[in-house]
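Presenting chain A:
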Amino acid sequence: MNALTQNDSAQNLASYNFAYLDEQTKRMIRRAILKGIAIPGYQVPFASREMPMPYGWGTGGVQVTAAIIGRDDVLKVIDQGADDTTNAVSIRAFFAKTAGVATTTSTPDASIIQTRHRIPETPLTEGQVLVYQVPIPEPLRFLEPRETETRKMHALEEYGLMHVKLYEDIARNGHIATTYAYPVKVEGRYVMDPSPTPKFDNPKMHQSEALQLFGAGREKRIYAIPPHTEVVSLDFEDHPFEIQHFNEPCAMCGAEQVYLDEVVLDDKGGRMFVCSDTHYCESRRADGHRGVLLGDDAEIEKEAM
Partner candidate 1 sequence: MSLSQTIDAPVGKLASAPSQPLLSVDNLTRVYGKRIGCADVSFDLWPGEVLAIVGESGSGKTTLLNCISSRMTPTCGTVHYRMRDGESADIYKMAEAERRYLMRTDWGFVHQNPIDGLRMTVSAGANVGERLMAVGNRHYGNIRNTAIEWLSRVEIDEDRVDDQPRTFSGGMRQRLQIARNLVTEPRLVFMDEPTGGLDVSVQARLLDLLRGLVSDLGLAVVVVTHDLAVARLLSDRMIVMKEGRVIEAGLTDRVLDDPRAPYTQLLVSSILQV
Partner candidate 2 sequence: MKTLLVASDVKKTFVMHMRGGVELPVVTNVSFSLKSGSCAVLGGPSGVGKSSILKMLYGNYGCDSGQILVQHHGKHIDVASADPRMVLAIRRDTIGYVSQFLRAVPRVSALDVAAEPLLIRGIAQEIAHQRARDLFAELNLPEKLWSLPPATFSGGEQQRVNIARGFITDHPILLLDEPTASLDAANREVVIDLIARKKADGAALLGIFHDQDVRNAVADHVIDVSAFATGKTAA
C-alpha cells in the first residue's frame, strides 16, 4: 500500500454527494472551522451530523475532513500512528469511495492527515492539514461536570481548576502523572485538550507549519490551531513539563526520540518496542536503518518480512 492508488470508478460517486455530506452541512462546518481558526483553542459548537459510523469512531474527524477535502487532495488516515489498523483502513476507504480522492500512507505526500490519538513523527509542512479525532473536547470536564460553568471558565479565562488537577497529580504521585490528553494553553489564552495524544506529541503542536483541526462528533465541538501558533503545555515552575523518554530505540528501525509502542512477542514475557508511526518506521527501514530485532541477522529479517 505504498503506492498512490486512484479510485476513478464514477458510478460509486453517483450515490453520494462529494465526501458524503451535503453542501449546506459543509458550509456550516466550514464556518465553525473558520471561527475556530480565528480564535485558536476555542471550542466552537457545531451541528454534528449522523454519520455512517457510530459515535466514538471518529465522526468528528470525519466531518471535518469531509468539509475541507477537495478532488485534488491526498488523504492519509492513521490510528495510534498506524495506517493499517481497522479504523484507519475503514475511514480511508470511506473517503476513497465517497470522494474518489487519492489516498496514501506517506506523511510527506499527504495534504490532509486524519489521525486518532497520535501526531506523525515526520514534521508537517505548510499546506498540510492535520485533523484530530477528539472524544471529550473539554479539558475541565472531569473536575467541573457542568457545561454552564466550564463555558464561563473559558470565557472568563478562569483556569485555576486546571492546575488543581495537576497539583493533585503531584500530591498523589510525586509528579504530574497525566501522560496523554495533556492540557495546553493556546496563544496564551484558551486551555485546550489536544485529544488523547501522548504528551510526547505536545511539543509538535507548537509553532507547527501545518493547520491543525480538531473535531468531536459526539460532543459537537470543533476547534483549531492555525499554523505558527504558540502552544504551551501547562505545568508548575518547580515541576516543569517533560515528555516521555524511552530507554531503547525502535527494535525494527533503530529510531530514537520517537514514540514507541510496546508489542508482546510471546507468552514468556518477550516484548519489543517499535515505532508507533508505521510509515516513519517503514521509510527508515527503506533507507537502510535497522533496529536490534532486524539488524545483523539477514535470516531473521527475511522471516520477519
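Things worth noting here:
As a working rule, a contact is a pair of C-beta atoms (placed from the backbone, for glycine too) under 8 Å apart; a residue touches a chain by one contact, two chains touch by 3 or more; residues count from 1.
Criterion applied: all candidates are chains of the complex that A comes from, given by their letters.
In this text, all values refer to a predicted model and were calculated from it rather than measured experimentally.
Between chain A and the candidates 1 or 2, touch in this complex occurs only with 1. Within the complex formed with candidate 1, the chain A residues making contact are 143, 152, 155-161, 163-164, 167-168, 170-172, 235-239.
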